[in-house]
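Mind having a look at this structure? Questions to follow.
One chain of protein is taken out of this complex; the other chains stay put.
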C-alpha cells in the first residue's frame, strides 16, 4: 500500500510540476500577445531601444580575440579605431586620430590623437592607450589572434606624448591608414591576467555605444555612450538579438520584437513587401560572387599542392565552363533580381574601376557554343554523355560550397545542371565555412563558390590574384583565391601600384580584369545586393554607407548605428557633408500589397488538422471493436 | 528478461527464496560500474570519432588567415597535436578527468564553459517536456489500455501514432507557421525583459511554449503506446482477478494493482528514451533557436568545431548514461523483484 | 515398412507447412483493418516510387530546366506548386520517395541484421560473450543515436551511403535486445533441450530452431523500424548531412530546402506540407503494418 501511495504521489508531483509549468505559459500567452509587445517596446521604461535581429553569432566580445563579422561589427561601435571609413565614399578618414602623417620612406607613421575623447567611465583617451594596445599585441601572441595580420611587419610603437603616437614598420605598409584594430583602455586591460578571457560588462569603451550585457547565443546589449565625442546617439540602447534561424528574425520583425534585421534572403525580402510598418532597404553591395576553377594550385614557389582535377589546367575547358554559367538566370532565380548581372572583377558599385567585356571577348551564356568549344578542344563524350579528359577519364568535378549559405545552396544546383549539359558531371560538396576556407587554401577543390568584398581602392582584391598571394610551402600562409599565377597580370599589378594618375590606373585595372576574364580561373556570376528591413513605425531611418544607397548594418564603420533616428526625432543625420539627408532611392517603400499570411496560416492549420484527423480516423476505424463492458 | 529462465537457472529457482535487502550495495556498485564502463566507451569513441574527422584542425583555427609555419607549429604544440596519437589520447583522457574538454576552435573559450552556458536551457526544455509527456503519456496510455477498443482508445492511439510518425523539426516548423505572432519564435527570453525573477520566469515560460509543445507531441506517444501495451499485458494477470474477487472497484483494480505493475517497463523506457529525446532536442532547438546543447551541437557541426562537437558528444552521452544508471537504481526501488535478483 | 510412393516428399511437406502457416498469418493480418490500410498505402507509395521514372521525367529535377517561377502556388500545371528554383513540388515529392524509402529500407536491413546477429549470439552463447555483447548493446542503446549519427556523418563523406551507415550503425541495439529476449525465451523451451539431447550443435539449434522462431519477430521489428529510419533520415538531411545532389532529393532534404528558403515566411505551404505529410503517411503505414503483424504474432495484443 505504501508503495502504491508513494508512486501515486510521484505521479501527482509530476502532474503538478507540469501544471505549474504550463500555467504561467498560458497566463503569459494571454497576457502579452505580440501586438502588445510592440507597443510596450516603444514606450519601454529604459528609453529608446533599437533591437536588431541578427542571424550571425558572436564568437567572443574580447577585441583581441573576436574574428566573426558579428563580433567585430559590435566592437566597431564599442571602440573607436584610429581611423574609420567615410560614410559617403568609404575612404579612410580620421576617427581617434585627428590626422596622421608618414615619413618619406613610408616607414614611420605619426598619429595625432583627438584630445576631446573620453572613455565611457570618464577617463580621457590618450595615445598611451593606443600604444599599450599595440604593444600588447606585439608582445603577446594571444593578443594577436584577431588582428595580428596588421602588425606582423611592425618594428615599434611609442606614445611620444599623450596625444601623439608613432609607429615604425619594417617595410612600407599600405594598410596603415586603415588599421581596423580596436584600441582598449589601458587602465582596464592592463589589469587582466588573461588577455583572451571574456571581458567584463559593462565594458569600458570610447565608441558611440558600449556593451553592457552579453548572453551567449541570445543577445548583446549596448548602451549609448553619452560622452561620445561626435555627440551622443539618439537611441539609448541597442540590443543585438541573435536568431540562429533568419526566418525567426523576420517573424520577430513582423511582430515588432525587433526593429532592424540584416541580412534578408530575396524570399524574405519579398515576403516583407506589403507590410505597412516595414521599410525595406535594397542596398548595393561591394561584394562579388565567384566560381573558382582550380587551374592547378601551387604554392608561392611553384610547388603544386592540392588535388584539383588536372584537366582544369586547360584554359579552354575553364572558358567553356565559364560560358556555361548563365548569370542572368542566377540573378533572376537565386537572387530574385536583387543583384546585378556579372561583368568584371570589380563590383559595379565602384563605377570607376568596374569593367565589362566587350566585342569578341564577350562570353555570352551559350551551352551549344561551350559544347562545340569542348568538342574542338578534344574532350570527347563517353557513353553516358560525360566527357572524357585527355587521359580518357570522365570529367567528374567536385563543387565545394558553403553549407547553409543561401547563395551556395541555391546556385550550386544550377551550376551542376548547366555543366551536365556540356558533359561535365559535378558533385556538390557542401562543407562548413572553415572547411571551405581550409580546402580552398590548400587547393583541395575543383570548383568552389567564393566571394569577396571589395574596397573603394581595388588594390587588395587585385592582389588576391597575384603569384605572390599563393600560399606558403606548407599550404598555409596567404589567403589565395583562384591560384592564378600570370606574369602579365603581376606586371600590371605592380604597374597600377605605382601609377598615380587615376585614369591611367583605371585603364590598367581594367586590363587586369580583362586578363582575369580570359584566364577563367574564376567566373564572376553576380553581385548580390544587401537586403535589410526595419520598422518604420518606430524609426525614421538610419545613415547608410555609402550615403543613400548603401547598407545600414555591417558597414565599414558605425554610421548606421550611431545615426539611428527614432520615430519623430528629426531627419536621419549624415556624417558626410557632401550628401543630402534623405534616404536613398533604392530604399523602397513597402507596397500595399495584400498579405497572404492569413491564408497561409489557415492553409497550414487546416492541412495539419485534416491530416491528423484522417490518419487518426483510419487507425481508429481499424481498431474499432465492440467495447467491453467490464464493470 | 527476468521471467525467462535458462535451463541451468531453472534448477536453482526451486532453491529457498533469497533473503531481502542483501546485495543492495552490490547492486548499486554494479550499476554504477556499468555506467562507468559505458562512459569510458563514450570517451574512447569521442576521441576516435573526432580525431578521425578530416581536415587540419590548426588550419581551421586560422580560418584561412595568413599564418607562418612557426605559428602553426606553435599552435600544434599548444594543443598537443604534434604528439603521437596514443599520447594525445592519454592527454585527452587526463584533461577530461580534470574536467577540461579543451578549447573551442571557433569560440576561443574552453569547451566546458560553452557547454555550461548551454546546459541549463536544455535541461529546462528536456526536463519540462519529458515531465509533461511522461505524465500525459502515462495517463492516456492507462486510459486507453484499460478500455481497449473504446472510442478514447481508438482516437488517442491514432493521434499518438500520427504524431509519433512526424519528424520533430517538421512539426516545429508547422507550429511556427501556424502560430505566427502568438508566441516568440526564437530564443529563451526577450532582451528587454526586466531582470526580476518573475518577469524573467514568465518570459522564459512564454518562449518555451512552442518548443515544449513540439517536444511533447513527438515524445508522449511512445510513453502512451508502451503504457498501453504494458497495461494490456498485465490485464490477463491472475492477481487482477484476485483483486476483482476481493470486491475492488474497477478503477481501484486499475489504480492499485494494474498500473503499479504496468508502470515498471514504462519507467525503464522513459529513461532509455532519453537518447531519443536528446535527438528531438537537437531538432527542436535548431528550429526554435533555443540556446541549448542541441543547438550547440548543430552549430559546432555547421562550423566544424571539433573540440566543441567532441565536448557536446561526451556530455550528452554522459548525461544519458547517468540518467540510465539513475533509472536502474530507481527501478530497484520500484520493483521489489529486482531487489532480490 | 514400405512407404507408398504417392506420399509427398519431406521437402514438399515442409513447404506445404510453411505455406499453410503463411496463409494462416495472412488471414489473421487481413482481419486487421489498420494493417490492411497501411499495407495498401505502402503498396501504392512503393509502386509510385518505382514507377517514377516511367510516369515522370527526371529532367524536371534539374533546376536549369525548371519551368515554374519561384515558389508558385498550386495550379493545374503544378498541382503542388513549385519550389524556389521553380521545380514541381509534386515531382520532387515523388522522386524523394525513392531515396527516402531506399534509405529507410537499407538502413533498417543493416541495423536489423546487426541486431539479429548480436541478439542471437548474446542469448545463445555463454556468460562472457553474452555479457560483453550486452554491455556494448546497452551502451549503444543509451547513446543518443542522433548525436552519434551526426558524428559519423561528419566523419564520412556526405551522401546516401553515409546516412544509411549512420542510421544502421546506431539503431541496431533495440533490435538486438528484442532478438536476445526472444532467443532466450526460445532457448528456454524444452525442445531446444531435446534438440541438444538429440546431438544437435550450436549451428543446428540456431538455424533450425532459434532463427525460424525469431525471424517473424525480426520481420515485425523491421517493419516498425523502417519508419524510424525514414524519420532519422529526414532529420539528418534536415540538419544538412544528407545527399547534396539536387537530382537526388529526399523528403528530409526537401524540408531542409523549404526551411532554408523561408517557405514559412513566404507562405509557401505547398512546399512545406507535402514532404512532411509524405513522411508521416509512410511512417504511419509502416507502423500500422508492423502493429498488425505484431498482433498476428502475439495473440495477447489482439483485440477482443
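The first chain written gets the first letter, and so on, giving A, B and C; residue counts start at 1 in each chain.
Rule of thumb we're sticking to: a residue touches a chain if its C-beta (ideal position, glycine included) is under 8 Å from a C-beta of that chain, and two chains touch if they have at least 3 such contacts.
What we mean here is this: contacts and distances are computed from a predicted model.
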Which of "Peptide/nickel transport system ATP-binding protein", "Sarcosine oxidase subunit delta", "Inner-membrane translocator" or "NADH-quinone oxidoreductase subunit L" matches, in UniProt, the chain that is not displayed: "Peptide/nickel transport system ATP-binding protein"
Hidden partner chain, touching residue among C:84, C:158, C:180 or C:209: C:209
Residue of C:19, C:161 or C:201 touching the missing chain in the full complex: C:201
Chain C residues that touch the omitted chain in the full complex: 1-4, 7-8, 10, 13-14, 16-17, 21, 189-191, 193-201, 204, 208-209, 212-213, 304
Residues from chain B at the interface with the omitted partner, ascending: 7-12, 14-20, 237-239, 241-249, 256-257, 260-261, 264, 334-337, 340
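In this text, only the chains that are shown with their structure count from here on.
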Of A-B and B-C, pair with higher C-beta contact tally: A-B
For chain A paired with chain C, centre-to-centre distance based on mean C-alpha positions, whole Å: 42
Centre-to-centre distance between chain B and chain A (centres being mean Cα positions), rounded to whole Å: 36
Numbers and ranges of chain C residues touching at least 2 other chains: 240, 259, 264, 269, 272, 280-281, 284, 288, 303-304
Contacts with two or more other chains, residues of chain A listed in rising order: 245, 247, 251, 403-404, 597, 600, 604, 611, 615, 618-619, 621, 623, 625-626
Residue ranges of chain A in contact with chain C within the complex: 245-247, 250-251, 265, 267-268, 270-271, 326, 329, 333, 336, 401, 403-404, 406, 409-410, 412-414, 416-418, 420-421, 427-430, 596-597, 599-600, 603-604, 607, 611, 615, 618-619, 621-623, 625-626
Residue ranges of chain B touching chain C (in the complex, touch as defined): 1, 4-7, 10, 34, 37-38, 41-42, 45, 49-50, 52-54, 148-149, 161-162, 164-170, 173-174, 176-177, 229, 232-233, 236, 272, 274-276, 278-279, 282-283, 286-287, 297-298, 301-302, 304, 309, 312-313, 316-317, 320-321, 324
Residue numbers on chain A that touch chain B, as the complex places them: 3-4, 7-8, 11, 14-15, 17-18, 21-22, 24-25, 27-29, 31-35, 37, 41, 44-46, 49, 51, 57, 59-60, 62, 65, 67, 141, 145, 149, 152, 196, 198, 215-219, 221, 239, 241-245, 247-249, 251-252, 254-255, 257, 403-404, 431-435, 437-442, 472-479, 597, 600-601, 604-605, 608, 611-612, 615-621, 623-628, 630-631
